[in-house]
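The complex appears here minus one protein chain, its other protein chains still in place.
Take a look at subunit A:
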Amino acid sequence: MTPFSYRVATSTTEALAAAPDSSERFLGGGTNLVDLLRQNVEQADALVDVSRLPASIDETEDGGLWVGAAVRNTALAADPRIGARYPMLSRALLSGASAQIRNMATVGGNLLQRTRCAYFYDVPGARCNKRVSGAGCDAIGGFTRYHAILGASEQCAATHPSDMCVALMALDTVVHLDDGNEKRRLPLSEFYRLPGNTPHFETELRTGELVTGIQIPSCRAAVNSTYRKVRDRSSYAFALVSVAAAMRVENGVIADIRLALGGVAPRPWRAAKAEAALAGRAPSQEAFRNAADAELADARALGGNAFKIPLARSTIAAVLGELAGDAA
């Protein structure tokens, strides 16, 4: 860890007041950034603590919810509106980390947490293109049990670790950004990048830009939604495969379907192909498996993660089957 300065911001204006400095970093709950600093994966000269910025959860005009970036994971998961309207989000949050970490972690920080690829963290011992652009990747050819089967590149196959973001991705969530001069809104689907040749760029966030909050649109289908996380132990482990799904069945056919995957790609993965395959169809195990196959047709394994392809297929089918209930 390198020495850094630290200040607390109590408003967005105050947070953005400092001179633009590329090594100044915003600090949320610190549940990932502090580890990254301690292990010298990242360095910062200055930290601006934004965990005390307004942390409200408010109704929006379209019937959705606005969630301040400083809202803690625990608070968001416990909000009765989340539980009633977006149960998949509440379940995703509660399946992440541990109670103590969720008490600290913020929504803004969760969006920006970085991969848990062990090679990414092994600063002295391993090469990593995400850490040092163009350095090479020691993960590929090494242990790839936790790595991506979708959206990876030859430079990087690290997975995005968040559970919350998988549910948010399925819900068409919009991220609100502010750099002091301009306020922007980006759909989460456009917020994250795929690694390509530049795995060190993970999002469209600009230097000095702050995540101020997220907007979750209203979604009737989400009332019937869930999140299932498959992992190497029952708690406190990252997803091998996770599935966030919402389904509304009308007149015997799927009227609305939302499906996103975690643990399989460098970003929370919206399963658009599977959704397209299901829209307007009658729910059935066969339809679910065909939809999963459509999504996974492009999946590529690296060796250690080959099991994720059949695992994703059967988990998608199991989750959709659960949501369809008697309709399937």
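The rule we apply is simple: a contact is a pair of C-beta atoms (placed from the backbone, for glycine too) under 8 Å apart; a residue touches a chain by one contact, two chains touch by 3 or more; residues count from 1.
Everything that follows uses one rule, which is that contacts and distances are computed from a predicted model.
Think of the chain that is not pictured: of "Lipid II isoglutaminyl synthase (glutamine-hydrolyzing) subunit MurT", "Sugar ABC transporter permease", "Aldehyde oxidase and xanthine dehydrogenase" or "Glutamyl-tRNA(Gln) amidotransferase subunit A", UniProt labels it "Aldehyde oxidase and xanthine dehydrogenase". Among the residues A:Gly83, A:Gly252 or A:Pro310, only A:Pro310 touches the chain that is left out of the figure.
For the chain missing from the display, the contacting residue among A:Ile57, A:Ala118 or A:Ala327 is A:Ala118, taking the whole complex into account. When the full complex is taken into account, the listed residue touching the unshown chain is A:Val230, out of A:Val230, A:Ile254 or A:Ala299. One chain of the complex is left out; on subunit A, the residues touching it are 1-3, 38, 40, 116, 118-119, 121-126, 138, 141-143, 145, 230, 232-238, 240-241, 307, 310-311, 314-315, 317-318.
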